[in-house]
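Just one protein chain is left out here, and the rest sit where they should.
Entry: chain A
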């Protein structure tokens, strides 16, 4: 009987191979939901706190397991894919070939809208991918419902429109026009004229913070809070005119690409950039951020596209061959680059970001000059704004198939939209929360116990200070004031000042000397006077 029981136990430990695979898969997914390492509870001395935290860590583990299982079994849709057989290559497949293989609903997403009169078009999508805003350079603004291909509103502002951006939902949008920027409502009414921004070259909206960021022709960066109209920051970048600006969705940091080849990153609360990276030898043509916030793609006029890792600020990959005027990352990490009338989509073969290679491509009619490419959220669609209007092509595997109704719902009713707006406003983050590593919020700063520096350290510091004081170059005075004696006096004074900041050593030195003097003196005194020597 006992032997049989033991056998059973052994059986439970060794899983059949399919279940083993599933286990490994689930573990990988679980890591994603754990959001980092668990806390090290060994160093805690407080037993009550230790048990409380330990039970919480267990709970996190359980919830991560449950989320991993849900992702595996319960999500309604699966991602798109494009697989070739034999000698076929994915980048040779044309949109016409795809149209034959794909269902009716998807083929509706492939079209070209020709509007030759109003100049190159810039696009923007709402967070759910349902609405699209197209802005033509010559002043054409169009708000389209992509689900029904319904033109909601179309206005002609009769002056140059350089960029368009949606605010938090489809009810409001902003257009950067010739002299000022304007905010319009969904029905085309002009709500606000943003004079302070000046002639804006690029407009972007930070969703979590309700900040409208703009860079203007003088190279100034403005952040305006659109809930109550406050200008949160206006920063003089000092690097001249640029029209390359992107927002990192992971941490809300704004990246500007400059004509010297540097990419600088800004936050509204500081006048100096957070990071300055020398990316290209020539001007930076465009910048794009991966949705996970770790990867950045930049392109320069020297016909290279570079992929950077933002955790280490190192280059991960260089793609040669074309000058990408516009770049865009999709939700699944595909990179679209537009040059001339040719759009190339690159896919990552390795998980971390180093393996971007050709995935698909789309070449348009020669006369169409690509102005902007942007992937549509939650769909396998790439929107291309070009000089003759805009097009939409299918890129299987680019969009996230499962949306979360509480984050972005493409099938929103008006009631849900209103509720969501209120919740977004309640969760509005203050501009101080924009930082390079957003996970630092809620963490405690490690307590630094102030250790008194050792004597050796103090002496070393003192010597460094003296050296610094000696090596200061003094101004050469004229008109008879430049006497050598005065110069040496001044130098000595500076060295004395440097020494003054280390008073403790002085006292201990003196005390030591006094003692030594006392002992020496005691040795020199005649025997009868020795009783009067200082005894220590």
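Simple rule for what comes next: a contact is a pair of C-beta atoms (placed from the backbone, for glycine too) under 8 Å apart; a residue touches a chain by one contact, two chains touch by 3 or more; residues count from 1.
Note that in this section contacts and distances are computed from a predicted model.
A.B. asks: What is the protein name, per UniProt, of the chain that does not appear here: "Proteasome subunit beta", "DDB1- and CUL4-associated factor 13", "Peroxisomal succinyl-coenzyme A thioesterase" or "Centromere protein O"?
C.D. replies: Missing chain, per its UniProt entry: "DDB1- and CUL4-associated factor 13".
A.B. asks: Any idea which of A:18, A:46, A:85 or A:314 touches the chain not displayed?
C.D. replies: Final answer for the missing-chain contact: A:85.
A.B. asks: For chain A, which residues touch the unseen chain?
C.D. replies: Touching the missing chain: residues 32-33, 35, 48, 67, 70-71, 75-85, 88, 93, 97-98, 101-103, 105-106, 147, 208, 249-252, 291-293, 378-380, 394, 396, 399-411, 413, 416, 426-430, 433, 438-439, 441-442, 444.
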